[in-house]
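Please find one structure pasted underneath; my questions will follow.
The complex appears here without one of its protein chains, the remainder shown in place.
Order of writing sets the chain letters: A, B and C. Residues in each chain are counted from 1.
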Amino acid sequence: MNFCAVSGSDKERAVVGLGLVGVGRMGALHGHLVASRLETARIVAVADPEETLAAPLSEELGSKVYGDASALLRDPEVEAIIIATPPRTHCVLIKAAAAAGKHVFCEKPIGWDLSEIDETLAEVERSQIKLQIGFNRRFDASFGKAQKMVAAGKIGTPLSVHLIGWDPIAERPRGREDGDIFLDTTIHDLDMARFVLNSEPTSVYAQGGVMAEERLDDPDTVVTTVRFESGATAVIDNSRLSTHGYDQRLEVFGAEGILAVANEQPHRVSAASASGVVDAGPQPFFTERYLDSYVEELRSFVECVSGDREPEVTGRDGRAATAMAWACVRSYRESRPVELSEIDGA
Amino acid sequence: MNFCAVSGSDKERAVVGLGLVGVGRMGALHGHLVASRLETARIVAVADPEETLAAPLSEELGSKVYGDASALLRDPEVEAIIIATPPRTHCVLIKAAAAAGKHVFCEKPIGWDLSEIDETLAEVERSQIKLQIGFNRRFDASFGKAQKMVAAGKIGTPLSVHLIGWDPIAERPRGREDGDIFLDTTIHDLDMARFVLNSEPTSVYAQGGVMAEERLDDPDTVVTTVRFESGATAVIDNSRLSTHGYDQRLEVFGAEGILAVANEQPHRVSAASASGVVDAGPQPFFTERYLDSYVEELRSFVECVSGDREPEVTGRDGRAATAMAWACVRSYRESRPVELSEIDGA
Amino acid sequence: MNFCAVSGSDKERAVVGLGLVGVGRMGALHGHLVASRLETARIVAVADPEETLAAPLSEELGSKVYGDASALLRDPEVEAIIIATPPRTHCVLIKAAAAAGKHVFCEKPIGWDLSEIDETLAEVERSQIKLQIGFNRRFDASFGKAQKMVAAGKIGTPLSVHLIGWDPIAERPRGREDGDIFLDTTIHDLDMARFVLNSEPTSVYAQGGVMAEERLDDPDTVVTTVRFESGATAVIDNSRLSTHGYDQRLEVFGAEGILAVANEQPHRVSAASASGVVDAGPQPFFTERYLDSYVEELRSFVECVSGDREPEVTGRDGRAATAMAWACVRSYRESRPVELSEIDGA
Partner (left out) sequence: MNFCAVSGSDKERAVVGLGLVGVGRMGALHGHLVASRLETARIVAVADPEETLAAPLSEELGSKVYGDASALLRDPEVEAIIIATPPRTHCVLIKAAAAAGKHVFCEKPIGWDLSEIDETLAEVERSQIKLQIGFNRRFDASFGKAQKMVAAGKIGTPLSVHLIGWDPIAERPRGREDGDIFLDTTIHDLDMARFVLNSEPTSVYAQGGVMAEERLDDPDTVVTTVRFESGATAVIDNSRLSTHGYDQRLEVFGAEGILAVANEQPHRVSAASASGVVDAGPQPFFTERYLDSYVEELRSFVECVSGDREPEVTGRDGRAATAMAWACVRSYRESRPVELSEIDGA
């Protein structure tokens, strides 16, 4: 049964002790989900420089609280950490965890500078810690199933893939830079395209712009095409201007058929009248749409830690998607297709 | 956010102490859901004559365990009980709870004999306890929304309602009697028809039979029509022979439009090939389909207890649906339409 | 290619000469469709007492015109007739055609009184003419395919069938009598249920009423259940109060799966906004929904005439559906289930 079971046999199973670093929106989400939905792990400590956020969360979770990550990493109860801090701090934290011999689940993107990411991955390899990157959509029931079906050859060779990721109009995040949409939003779709096509990208071409006047720097609507070594093309639509909900779709065209992931809906009620049939649109936002996938990615990570197997989303995956995102940024800024080799050589 | 939150402000809110009577499939389900999903209540005690079931559940839930309900009802920590025992025991337990001044959430059906139910309801009224019956589908996001839309006049006067409740082929429950399908399965749809139409039934006509040869006594496939005072007709399809999943649908035809509740699906992946487009069928079974509604009915009950308001599904609702189910049994056995007045006078 | 081809090879094929008797709505429809869509036949003569209607139609079709059917039946160019007159005249015309040795395509119902129908069928058999009844839905791409799939065992033994036939609010036909809805509208669904289940009916139960106040005699909304010898049950919904279009659906529940026919739509455009996703409702009326099936039933009839094979919808089918409709009338009037044997013995 897929509900929050508290079954007897769990008692005997060792529960993995997790440290949570960063208690913003994503950190709090991970913390709450571990507490309520994951019987195989618990948050034993949280760390955040913002004590006003960390204290109440630690109280709710019944965990210790640390002002900084170094102290948390020294806690012997902490077997692994969840990193949910701003992207530019990720690599430093991963390296510190590697030095401390603690496993790491890190939110996307894995880091900011590719050279720092490369150094970090070398440290991870040396230390033999497990590192999993937070591409949660791979663990979504529908996206995950679609990838498995493609991998099983159900539609033959994939020839093209379309991804739609249209977000509802939201508050403008503070401090956006030109191109952030690619590292924040498109990166999920870049990873999914690479995951589904099972091929490495060769070039990207990102077009778009600021379509809503009041948003002046970072583009709010972009269309990205990616060419892959296999010859397949991916098309990714992203926008922050969606008025009809959190629209998340996938379609793969293959030599022997097509596969599609439709939107999930908040309910299944339709109403027909003289003006047509009205069905529910997509879920309102990512927490409704992807909640289960956040539980599943952590469940999988915890199994890697306790069962000593390799994570399903590796540091190399995190590095690849970040390189693709940087290629998108350059393509968008320079209005031309950009080869991945231009970025990798940077 | 609709996930299992453990929020700071809950700390101050009084958590309602629940006693769970009966630890079979439904009792265990309620117990686990209270533990993992309901921050406003906790199971403080369980009672079941079958100690081999009660002991491990109480251990998981961290609750006391009693061999019988009387002891549990004397526990001052128990403010309200959940009754999940066999139907013939419901009335005795409700009366005992009323005598002890404990509120009651009782699984459907409210009881077995209508006269015993009437006595019980009189006791409930005298004692002023809250009594809620487990018609969980009223709390389902889709069915609940459909009823609200009808009540708000979105489709004008409802003229007819169709309900489909086709269950997957399952193990045969032990000790089925001829007609049990109506008190066990159809009763949910009878309640939903009455809820959506907001009218009282006048007659029922239940047709069907044993369509799978190996199942000899209780019909496995029935079609029930119900006439209501408003002039509307309800048609209810039930079967235990569904091979395509747990098919749960509603359609209301009104003077100004129609409303429909479609099946929920386990995923949103479709695959197109030369042989057509394959989509997911319904959820596999009731736990997947209705899990959230079980949480929501208990959340609502707990709010009634702590906030001193009347339950949304009353003892009178429980009584009405049971009378309808008995009318179905008689109609099926006698192959004729049966007036509700024939049953009420029994 | 399924368009109106005028192919060279048709030249050699003999074109069947048809006489059209009755030039009301249905007669004019058949006439126009033969002219524009059926390369294998042509209307050589029309007959109607209402000359003001017959004359312009005959001019459009380039056919002769007769004031009465007897004259038309004597025309040697007429090989077969289409009867599209009021139901009470059908049997007299069929008998006259049989006497004249002309084949007959007759609109539903085959006749009015069952005893007159029986006499007529005896004449038809004696004369060896072909007789096809206008249950056009059997020739619809979707309904026809569904029946073939059931017959081929795709869903195992059919256990129940649901038919929805909700018509848009229309002008009230003049001279409606109490129960006409069953002989005019429900009769299509009664035939379809019998066709799909491939079993003979044993009893019917028709409930409903006049739900729109201004319509006082004939019920506008009915729910009919039919029991069949196979043990299966059919449920038929009919109403003249549909506000959302011409709603025509079928669902068959079988021991190994279900089959459904969804509504056809006038277009495939959907629009999503914050208030949901709006799709097209059903087609507006029967001409849009069933036009092709009218062409196909006549094409099939013409093939029977020219190729000397038996019609797919026989006089016996017409008789069976009419008997079912009369059982519905009696059931509705007497508020009780009616056995077919009560009607057949009448």
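In this section, a residue touches a chain if its C-beta (ideal position, glycine included) is under 8 Å from a C-beta of that chain, and two chains touch if they have at least 3 such contacts.
These figures come from a predicted structure and were not determined experimentally.
Note that of C:114, C:169, C:212 or C:291, the residue touching the chain absent from this view is C:291. Among A:115, A:157 or A:198, only A:157 touches the chain that is left out of the view.
Contact with the omitted chain, checked across C:113, C:264, C:303 or C:344, is made by C:264. Residue A:253 is the one among A:139, A:253 or A:290 that touches the chain not shown. On the side of subunit C, touch with the chain left out of the figure occurs at residues 1-8, 29, 32-33, 35-37, 56, 59-61, 141-142, 145-146, 149, 154-155, 256-264, 266-274, 287-288, 291. Contact between subunit B and the unshown chain involves residues 243-245, 247, 272-281. Along subunit A, the points of touch with the absent chain fall at residues 156-157, 159-160, 162, 166, 205, 207-209, 211-212, 221, 223, 225, 227, 231, 233, 235, 237, 239, 241, 243-244, 247, 253, 255-258, 336-337.
One rule holds for everything that comes next: only the chains that are shown with their structure count from here on.
The most distant chain from subunit B, with centres taken as the mean of CA atoms, is C. Averaged Cα coordinates give subunit A a centre that lies 58 Å from the centre of subunit C. Centres computed as Cα averages put subunit A at a distance of 39 Å from subunit B. For subunit A, residues touching at least two other chains, in rising order: 272-274.
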